[in-house]
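Removed from the display is one protein chain of the complex; every other protein chain stays in position.
By letter and in written order, the chains are A, B and C; residue numbering begins at 1 in each of them.
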Amino acid sequence: MTVLESMAPPTGGRFGDFGGRYVPESLVPACAALETAFREAWADATFHERLAELRSVYAGRPTALTPATTLSADLGITLMLKREDLAHTGSHKINNVLGQALLAQRMGKTRLIAETGAGQHGVATATAAALFGMRATIYMGERDMARQRLNVFRMELLGAEVIPVTAGSRTLKDATNEAMRGWVAAVEEAHFCLGSAAGPHPYPWLVRQFQRVIGEEARAQAAVQPDVVVACVGGGSNAAGTFAGFVDTRARLVGVEAAGGAAMTHGRPGIVHGYRSMLLQDEQGQILEAESISAGLDYPGIGPEHAHLGALGRAEYVTVTDDEAVAALGRLARAEGIICALESAHAVAWVLRAAGTPELPAGSTVLLTLSGRGDKDMATLAGVTE
Amino acid sequence: MTVLESMAPPTGGRFGDFGGRYVPESLVPACAALETAFREAWADATFHERLAELRSVYAGRPTALTPATTLSADLGITLMLKREDLAHTGSHKINNVLGQALLAQRMGKTRLIAETGAGQHGVATATAAALFGMRATIYMGERDMARQRLNVFRMELLGAEVIPVTAGSRTLKDATNEAMRGWVAAVEEAHFCLGSAAGPHPYPWLVRQFQRVIGEEARAQAAVQPDVVVACVGGGSNAAGTFAGFVDTRARLVGVEAAGGAAMTHGRPGIVHGYRSMLLQDEQGQILEAESISAGLDYPGIGPEHAHLGALGRAEYVTVTDDEAVAALGRLARAEGIICALESAHAVAWVLRAAGTPELPAGSTVLLTLSGRGDKDMATLAGVTE
Amino acid sequence: MKRLYPYLTGGITEDWTDYLLAYQEAGADAIEIGLPFSDPMLDGTTIQQASDRALRRGTTVDAILADLAAVRDRISVPLFAMTYANLVFRDGPEVFCRRLAEAGVSGLIVPDVPVDEADGLSAAAEAAGVDLVLLAAPVTPPERLAEIAARSRGFVYAVSVLGTTGERDELAGTAAPLAARIKAVTDLPVLIGFGISRPEHATAAARAGDGVVVASALMRRVLDGATPGELLDDVAALRAAVDQADQEVPADHAHAEVSGDRG
Partner (left out) sequence: MKRLYPYLTGGITEDWTDYLLAYQEAGADAIEIGLPFSDPMLDGTTIQQASDRALRRGTTVDAILADLAAVRDRISVPLFAMTYANLVFRDGPEVFCRRLAEAGVSGLIVPDVPVDEADGLSAAAEAAGVDLVLLAAPVTPPERLAEIAARSRGFVYAVSVLGTTGERDELAGTAAPLAARIKAVTDLPVLIGFGISRPEHATAAARAGDGVVVASALMRRVLDGATPGELLDDVAALRAAVDQADQEVPADHAHAEVSGDRG
């Protein structure tokens, strides 16, 4: 399969060797119905119009493309920032959620179920549910709830029910299991609004399609086409959406994982949460807990399209430590007046580290997606820096 | 003076009976130099180009105009929301600060001094200082620092020095005094980046000119011209900027004050912080402490242009209680999926209360400026609702 | 004869195979053995806790299979392994199925491998002589149900309810209609599982299908510290309840009774 084909609607839900639909029989018809509905919607001009309208009048799109003037001068590169931190609710998650909510409405669903790690996807889902007059049930690991109290409060304010997940590591991985269980029990009325380019087919594809607006906007906005395109990777949705705009160019695609959640770098193929991809797992095949300061990257898997792009060599995946991310967040804030999310700071950290080395030669033009804003992380950072 | 004239550069720094330049002699030359620099800049196409560029590639302008579909249906009106919550740093304050920082740079200043209440203006100033490579010194009342810890941390992360003010009520009023004192001591190298349409001439005029982009964008974006234009009023900058776009139309202009900081409704003419306007004061002429749950409206004065518009009858000023604002914030969140700032919630609360009454008849078209997003207020709200 | 397939999480205690022997002694027709996985998507709280406990004890698939091999000659009923895809595909389905067979396990249930994803696994299971049991759910459409029934081996697992494993107050109204639909398209036995929590549920479900799988209700007891001897009594009670279904009424009537729960 060529790279371009790999970006097309996946046959049988596969990106090369990855993807698939490894779900309980109870969910198969729902996944199939979702796939059909999405194919129909995606072929329907009215759907695209409504989505475009929501994006612009509600979510604040297009988001800006900001030249990082000071950092560019300091690093000897040309760095452009795609500003998903400016999107409504504070991250790229809203792009996906608005698309899925429109789809859910089209399918006659009255309720959205979602998992959340950092809480950004939960807030985005609660937001879309409020906007569409739907119920929202958000599953969130207890540990993440403690780390991201602000977002829990926001979800509740938006009228969502936030269900604490006490199983396992009490983070995103466990919240995902629990959300899928919740979906099994409510599959007729509820749409599972998955938050990343992961999960069973059609999610990885569908989520990337809803996120490709990032890459497509950036490509149209950039005065100079980038040599390198960088984004952080948790489940992989902001990266997939960004890469989608550049996969048919000569730009290098770089996904930055948290060192403690680096499925591409430290994982092996496996199956969890309904899809086959690279996974952090032990010798026995038990899924490992990721360990990252950033709740949104604290996930042992990665979307199957990334596993495929990695296998093809079309994209590279690198890792950044907690300390590097924290330092990068501060440096970006002081240099450009932008406080990004800890997740996004991983992408920044790689650029800071690589610029001027053979990894990222001086003179390069770099497009970096700032996936979200940092307000949610201030408490965590205050804890680290004090 | 006609209303239209009142919007032109004020003669002698007056809006009718209000305004002026009641500052120590040490500051008079700086105010005069600022006025000159601003007049020159405002007449300079390059300045406008640079400002327009910053607004669009950096600050996320134009901000969306969102139809509040659910609330409109519930209230029997057509409600449109001007989304300053989507602007970089989370409120309209960035509009003013980018303009002033450009001006300060033009004047060769190397440092920005600012007062802040809610912290939004402090964050915006720290942001602009980082972007322009200037030092920033932000004065903030100790009580506000406790209420808005998130914003204190953001300012520090951006490299600003935050100076706690322990005098008086330890809120915005005292921070303003202290910032002016700080300016007196550093007037040659520092620009005082005042955060609202208040203070000595040329600030009320200059700030309104930098904020008029709100009203002008909204006017261009609105499919139907509004019958009523509503904004919350602290010092009055978001309202002044909004009204500026509509003052020459037939639209009613409504400014919403916090009941505990209602200079127009409960104040009398007086002089503080360098300008003459309506002020909360006691029988003796001592300035009263305002009392509002929203730090940004917790201010005993109001910009002189509002005092003038009120005296002319061109704008109306109404009040909203803490409880109404908290309830309105929740209702907007659940109805439209937008968590606005507590300040902005005052404007929403008035619409909720007035809609369908003779104050705001059914069928009206209403444009409301949501001046900022609510993230900063979650801790306060959690305290109230728990 | 109606069937009773009780479930046990492998490695839940040091002497976990004693429970197997107790189940067998109490009249189990076959036993389902859970190979614990860190992320058991289709399991409710009880089985999650059982899996967690077993894993925290350090259990592995190898250890469980070794324990089984050790008691193999004392066990005469068929054993089915129940686990999740990642463990099955870890070293490839061929290796996995062969190891099952070597340990005397004759069937395999993998809830997150639906029929569409089952090709490779089916072939591997067949090659190893292991029955790959497929699951059908109340929402499974007719054509698909026929395919599942056709490709399932050993029996067809009727998931009684839209939901996870776990105890429930009533047998779901969806159980009997699903069993009936499956029985209409296959001659394989149809076992009803999920939420069979009390003897009366077992009776009702056994009436509707060919037998029942009982998991959470038993595992809660094990988690609470009940001994193999106590579990023997529990399984015996279930045995009696299942047998009762045999002594009664035609399937049609049973169906009506069960679906009466729906109203």
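Quick notes on this structure:
Simple rule for what comes next: a residue touches a chain if its C-beta (ideal position, glycine included) is under 8 Å from a C-beta of that chain, and two chains touch if they have at least 3 such contacts.
Predicted, not measured: the structure shown is a model, and the values here were computed from it.
Looking at the complete complex, one finds that the omitted chain is in touch with B. In the complete complex, the hidden chain is touched by one of B:Arg61, B:His121, B:His273 or B:Arg334, namely B:His273. The chain that is not drawn here is touched, among residues B:Val23, B:Val97 or B:Leu360, by B:Val23.
When the full complex is taken into account, the listed residue touching the unshown chain is B:Ala167, out of B:Ala52, B:Ala73, B:Ala146 or B:Ala167. The missing chain lies against chain B, touching residues 12, 20-26, 28-30, 167-168, 173-174, 177, 180-181, 184-188, 269-274, 276, 279, 281, 284-287.
Following the convention adopted for this analysis, only the chains that are shown with their structure count from here on.
With centres taken as mean C-alpha coordinates, the chain found closest to the middle of all protein C-alpha atoms is A.
Per-chain Cα centroids separate chain A from chain C by 37 Å. Centre-to-centre separation of chain B and chain C, using mean CA positions: 66 Å.
Of all residues in chain B, none touches two or more other chains.
Taken residue by residue, chain C touches two or more other chains at no position, since every residue touches fewer.
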